[in-house]
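I have a structure here, written as structure tokens, and I will follow up with some questions on it.
Every protein chain of the complex appears in place save one, which is left out.
== subunit A ==
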């Protein structure tokens, strides 16, 4: 889910930026460093929303760079267990399918796809329902429930399930 989060981060700035636009440089530096990154605690940091405070800089001896402690509010995106997400299918294979919800990669194994779906390879790889009405194939939108989350230094992966009420294919994108 998306949520706002106050984050405190230290940023180091080169002396050439010390001047009238210092604050803007610090803010730009923070945006460059965190937007689009992934942290173990907050998940993906999507965008920096506002800056709460910027501390006094401390010059580091030797280098001349200064460190600032910045407190900012960021919009983050982190999957939680039991959360329902809408995602786009991008790979289908025998073991299951992979889909993405924004930056997040989600895997749904064949155990967690309802039994009436069967894997087919006829024209393209797809899971097809027994009445041949619904196809899980590349490009379609699915609604899945997260059952497991793993967040690593720069990446975030989920295992999700489609085996529940109100989950399944919601739309087909062409």
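The criterion applied here is as follows: a contact is a pair of C-beta atoms (placed from the backbone, for glycine too) under 8 Å apart; a residue touches a chain by one contact, two chains touch by 3 or more; residues count from 1.
Note that in this section contacts and distances are computed from a predicted model.
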### Message
Which of the following is the UniProt-recorded protein name of the chain this complex doesn't show: "Cytoplasmic tRNA 2-thiolation protein 2", "RNA polymerase II C-terminal domain phosphatase-like", "Large ribosomal subunit protein mL44" or "Ribosome biogenesis protein BOP1 homolog"?
### Response
"RNA polymerase II C-terminal domain phosphatase-like"
### Message
Which candidate, A:47, A:121 or A:170, sits in contact with the chain we can't see?
### Response
A:121
#### Entry: Absent chain, residues of subunit A that touch it
1-7, 41-42, 52, 75, 78, 80-82, 91, 93-96, 98, 107, 109-112, 115, 118-122, 124-125, 146-150, 152, 157, 159, 161, 163-164
